[in-house]
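Missing here is one protein chain; the remaining ones are kept as they sit in the complex.
Per-chain residue numbering starts at 1, and chain names A, B and C are given in the order in which the chains are listed.
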Amino acid sequence: METVLQVLLNGLVLGSVYALIALGYTMVYGVLKLINFAHGDVLMLGAFAGFYIGSSVADSVPMPLLVTLVLSMVICAVIGVTIERLAYKPVRAAPSLTALITAMGVSLFLEYTTALVLGPTPRGFPSEKLLPTSTVMAIPGLPNISNRQLVVMGTALALMGLLYYIVVHTKMGKAMRAVSFDKDAARLMGINVDQVISFTFAIGSALAAAGGVLFALTYGRVDPYMGIYPGLKAFIAAVLGGIGSIPGAMLGGLLMGFTESTASYFVSTYRDAVLFSVLVIILLVRPAGILGRGLVEKV
Amino acid sequence: MGDYLKKWAMLVGACLLLFVFDRYAFWALNGFWQNLILLAGINMVAALGLNLTNGYCGQFSLGHAGFMAIGGYATAFFTMMFAWPDWMLTFPHPEFPIVFPISLILGGVLAAAAGLLVGIPSLRLKGDYLAIATLGFGEIVRVFLVNFEYMGAARGQTNIPQYSNFFWVYSIVLISTVVILNLIRSSPGRAIISVREDELAAEVMGVWTVYYKVAAFLLGAFFAGVAGGLLGHLLTILTPEKFNFVLSIEIVVIVVVGGMGSTSGVLLAAVLLTALPELLRFTSGAASIPGLSLLGEPSMRMILYSLTMIFLMIFRPKGLCGNKEMWELWGRKGS
Amino acid sequence: MLIVKDLHVYYGAIHALKGISIEVQQGEIVTLIGANGAGKTTLMRTISGLLRPREGSIEYQGRSIGAAPAHEIVASGLCQVPEGRRVFANMSVVENLEMGAFLRKDPDVGKDIEKCYDTFPRLRERRRQTAGTLSGGEQQMLAMGRALMSQPKLLLLDEPSMGLAPLLVAEIFEIIKTINKAGTTVLLVEQNAHQALKIAHRGYVIETGHLVLSGPASELADNEEVKKAYLGI
Partner (left out) sequence: MMQVKHLTRRFGGLVAVNGVDLEVEEGSLVGLIGPNGAGKTTCFNMLSGVIAPSEGAITFQGKRVDGKKAYQFTQLGIARTFQNIRLFKSLSVLDNVKIACHFNCGYSMFRSFFHGPVFQRKEDEITEHAMEMLKIFKLDHDAHEISTNLAYGEQRRLEIARAMATRPKMLLLDEPAAGMNPTESAELMDLIRFVREKFATTVVLIEHDMKFVMGLCQQILVLDYGTPIAYGNPAEIQANPKVIEAYLGKDEEG
């Protein structure tokens, strides 16, 4: 019983972070129909930003984790918008594969440029300084919950709540939904589509940065390639939930978290194979995902 | 009839020339160049295969490394572990045993079988979804190899005999090129291309698109498998990590740079993209110029790759040759 | 108010508009009629900035808008209700209306939404419903209400009657008349020539990218040429 609960808890914590990252994929896909392959690398940059900021502010400001998180998010928002302007905008009218290859190029560029500039070896993330570990609950028969797990999950949920508010209640959020549904109709309403796309990249990248900091906090290290697997898994989560659907990404993220923690427990060496099999099966059986809409080609 | 025999006789003759070159001249090059030339040839074979799937048929696949892995491991299995009769291991010459080409073909066939396995279900997918599904396939293959104790698991399969030499690699490049050019200049080949151009229009012209998509997948996987077999028998070691998704991307970049659907363009790109980063390694020694020595950094190779991808997509999304052959482009300029 | 001069527009190799010139005066309802495939929608999309003309000019309130981006054209008071309505089906009725007011920063948006419900009472009942669940007629009303929320001086309507039952068509055309009386100039594209000519002041007939007829609506209504343009008699 305790192991089951432990597996569930781990899945929930991991899943909430995946959901956060998956949101970025899904929002960008919604407005651009582009699989932003570089999203995982923005996560990595967010973690590195967190590493430098966290290391320097840990002792000097109150609530260093919050400061680190917010600053990394701002930095990555700017990076995300810049990537879109420089690399994606020129290929916006091109076939989707041209854009996909561009995105893969951006992904590799970010990884290896970071490796070149900051060095390829992993560095220790100042997790302990930012948030000293302690066990919050030690009730017999229940799994131990650490404060770090609570903070990670809480931050992820809070950010998802914030995103939900933005998308549902703010003008820009509504414009984002309008653009992802019908770009031309949105233009006819006076919506500046370029601006909305930039806004989407800013939000998505900020969430990725938050995901990066939370990952680094959990695993205690950062390296230039750390974004690849969380990125791929969050992407699978987005597809699973139905790419383009915001509640779908949240649901998909949680399902991915549970799948991964269960697979780690039973068949740990095949964990990634299980995850990718889930991806392939979902794509084959229900390409639109759980909450996605199907696309029909017009003849 | 005469033409036909003459063409194939020329091909055999060319292979013999390669053999002579291999025996009497190739050894004179230093090891670095030898390695570079052989790697370029292997990349050519892999890229020719991917060009069939991606370039001619338009089925974007990011799982080429997976097929190469299957071919590589299977070929190594057949040359090392399979119970061949003894004479086959030394006939006609211990350095050129007959088992090697047989194993390469078997490795290719196994990879093609995997191609069929991936190709049929993937027919339901298009564009970037297909790309992602094949990427998933490649990763699954890799994870299984990591757990494949029989052939070294994560440590990899070592002590593979070094059978890949100039003769084998370039004979295979030559034959592959001829066969692929023949295929695409035929009715089935045009059917494959029509799927890329406009799947619906192809269907309405009577092309059984499902069949040709699977065929393109299967053939692409076959060449990938052979390339994987050559690679294993060049490096003498195969690790699952070698076949990660960066390898798939490298082959994709060769095809994209060369021009999707241009055999000669892809061959040229395979040479350029294999040679360029390796040659840049020289500059790491030239430490006197800081900017130049930076080019020798291992990361720089991938940065150049990635920048090539991005700028190519923005400024010349059709690659060096588009979907034309070099001689066609040349002829156009001349006329 | 709007002067289109010698407009040429291409779709790839197709020469869709071959030198169209039209004019809309302040306060008018002008209708553009013609069989489908004639190029009416192309003209509307070009005026709204979704397509770029290869030749010719579009002048709106004395300013050339041929090269302006779509959102600036809306900002200058020219709004279009596109063909096929194109409401944001995944958003609620009230959110759709808010999108119409996207560029407005004044505090009266809420009041105008109420006004919009007065014009289209059915929308009030359904304001929380997602637009995709509305009937065709309701969607048309929503699309018109949405465009009106931008407080346009010139309203472009592209086939508002398409796919609607006759009774609803009559209702929609009544509303167009009301909107016009309230001070909005209307450029109306229609296939339903009879209805359109009945409410319009002037009309143009286009056929395969050319202007074939123009004149006061009452004259066009009796013109046999119009019938010819449609049925090829």
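Basically, a contact is a pair of C-beta atoms (placed from the backbone, for glycine too) under 8 Å apart; a residue touches a chain by one contact, two chains touch by 3 or more.
Here the structure is a predicted model, which means the values were calculated and not measured.
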(message) In the whole complex, not just what's shown, which of B:80, B:123 or B:183 touches the removed chain?
(response) B:183
(message) One chain is left out of this view; which of B:62, B:76 or B:207 touches it in the full complex?
(response) B:207
(message) Applying the definition given at the start, please give the residues of subunit B touching the unseen chain.
(response) 1, 3-4, 7-8, 179, 182-183, 185-191, 193-194, 197-198, 200-209, 215, 322-323
(message) Contact with the hidden chain only, please: which subunit C residues?
(response) 11, 13-16, 18, 35-37, 159, 161-163, 166, 169-170, 190-196, 208, 227, 230-233
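Note that in this section only the chains that are shown with their structure count from here on.
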(message) Farthest chain from subunit A, going by mean C-alpha coordinates, please.
(response) C
(request) Could you tell me the distance, in whole angstrom, between the mean C-alpha positions of subunit A and subunit B? (result) 34
(message) Roughly how far is subunit A from subunit C, centre to centre by C-alpha average, rounded to an integer in Å?
(response) 42
(message) Show the residues in subunit A shared as contacts by 2 or more other chains, in ascending order.
(response) none
(message) I need the residues of subunit C touching at least two other chains; which ones are they?
(response) none
(message) For a test of understanding, state which residues of subunit C touch subunit A in their complex under the given definition.
(response) 48-50, 69-71, 74-75, 79-80, 82, 86-91, 95, 98-100, 102-103, 146-147, 150
(request) Note which residues of subunit B are touching subunit A in the complex, please. (result) 60, 121-122, 124-125, 127-129, 131-133, 136-137, 139-140, 143-144, 146-147, 200, 246, 249, 252, 256, 294, 297, 299-300, 302-303, 305-310, 313-314, 317
(message) Could you list, by residue number, the parts of subunit A that touch subunit B in their complex?
(response) 35, 87, 90-91, 94-102, 104-109, 111-113, 115-116, 120, 232, 235-236, 239, 269-270, 272-273, 276-277, 279-280, 283-284, 287, 297, 299
